[in-house]
Structure formats: C-alpha cells, structure tokens
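Every protein chain except one is present and positioned as in the full complex.
Up next, chain A:
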Amino acid sequence: MLAKRIIPCLDVRDGEVVKGVQFRNHEIIGAIEPLAERYAAAGADELVFYDITASSDARVVDKSWVERIARHIDIPFTVAGGISSIDQARELLAMGADKISINSPALRDPDLINTLVEEFGQQCIVIGIDSFYDAETERYLVYQFTGDESKSQRTRWQTAEWLQEVVNRGAGEIVLNCMNQDGVRKGYDIRQLQAMRALCPVPLIASGGAGCIEHFADVFQQAQVDGALAASVFHKNTVVIGELKQALSDSGIAIRPLEPGN
C-alpha cells in the first residue's frame, strides 16, 4: 500500500537552515547537509529545501549544495525558491533534485507551470500555495512573496480557484501551506485541507501547524492528504521521526517503517 509521507522541510536562507514563526523572526537552525543526512537516516520519506528569500529578493536559490545533497542522500528531495525559468529548473534537476516547487513565480506567470510540465514532465513539478484564512470574509486567499513580511501580499486568487488552475495546467503535486497555522504548532488546518483534498486529483501535501504526533495522525485520517510537511517540530526534536512513524503505524496508517540499521 502507498505509504503516507513524512516530509521535513528545511527553510534555507543564505545557505543555512532557518525557521520563523508565522514567516517572521527567523532563527538559525544549522547547516544544510548534516541536517539533510540526519533526517534521511532517521526515516524521513522525502525532504524539501525551501529558499525563503529567493522570490522576494529577485534572486535565485544558491545551488551549490543541491548536488552535494543528491550525492549523499538516497531519498527524494524537492528544491524550491525563485525558480522562474526553464533553464533554472533544468540546472536544479540536472544537479539531482527530484522535484522543483514553484510558488510566487507561478502566480506572476501561470504559463510557467505548463511550460515546465511540458519540458520536464508532470512528476517533478510541484506547486506550493500559501493560503491565508481571512476570518472577516470567511475566505481562503492565496498570498505571494511570503518569505519576506514586508513584501508579502495577497493575490487576486481564492485558494480553491488557484488550486484548480494549477492542476489544469499539469502540476504533479500540491503543497498547501496554511499560513494561519504556520509555526504555531496547534495542528494542521484540517478543515481547509479537507476542502482542498476534495478538489485535488494529484498528491496533496499538508503544511503548517504540526506540533505533536497526534496532529500528523489527525491530518492523515481526517484530511486524507498524501504527505505531511513540518519543520520546527523536527528541528527541535519535539517530534522524533522514528517515534512518529511507529505511532502512526500503530494507528493503522500506512507508513514506510524505518529500514533495518537505522
């Protein structure tokens, strides 16, 4: 049976892993490669490296570490951050990234999605969506440039519409980052994820809000997502991947067990 994926996300800024609370006040967690290797050895099913400053500063992700990661780890990984052309995508994929994730550049130029899909195939094009629940209007709204608070802004899209747009353009996977929950560790936004799951025929990854093992069990059982992404709980050892996977497996959720020797 296809296993639910546990995906540590390493937010990268200036070549170091950082983590902020609701996208602000970033603190340095550590160097990229040792963390990547540690998570792979601990049983992570996949890794995401997200250059949180790239889009908002009009820079591309510093790529030298991508090849080093590809050389050393034997699980799939995704690179995100400021990828806005076929050439940038080709370079990252050639260095060994399994998937590339596009967020703000896709909002600026939606044609980028289908162009990348046609060139590299659906399987390696992930679309990240930063979605904010506006309590006043009771709507889920798509934001962009969320890596920098001063440039973060809402777009004209409601989340459900944008999700369907990117799927129609061939996106192979969606990472839905629920901004209200990000970094506050009170659980994934089950209600929103349930709503988007019903609209999403491609794999859907939950992001934002994980604080304890039960939150992972809840999001898999209640929102039927394919994977759960988290950062701070793994960086701070609040949740240990081995224990998380054992607990999920005990709850009857399909999980890839740790490989012997890990």
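Here is the rule we use: contacts are C-beta pairs under 8 Å (C-beta built on N, C-alpha and C of every residue); 3 or more make two chains touch, one makes a residue touch a chain; residues count from 1.
Following the convention adopted for this analysis, contacts and distances are computed from a predicted model.
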Chain not displayed: protein name in its UniProt record ("Monovalent cation/H(+) antiporter subunit G", "Aspartate carbamoyltransferase", "3-methyl-2-oxobutanoate dehydrogenase subunit VorB" or "Imidazole glycerol phosphate synthase subunit HisH"): "Imidazole glycerol phosphate synthase subunit HisH"
Residue of A:Pro8, A:Pro105, A:Gly172 or A:Gly208 touching the missing chain in the full complex: A:Gly172
Touching the absent chain when the full complex is considered, from A:Leu176, A:Leu204, A:Ala217 or A:Ile241: A:Leu204
Sites on chain A contacted by the missing partner chain, in the whole complex: 1-5, 45-46, 67, 70-72, 74-76, 90, 93-96, 98, 120-124, 172-173, 197-198, 200-204, 224, 226-227, 256-257, 259-261
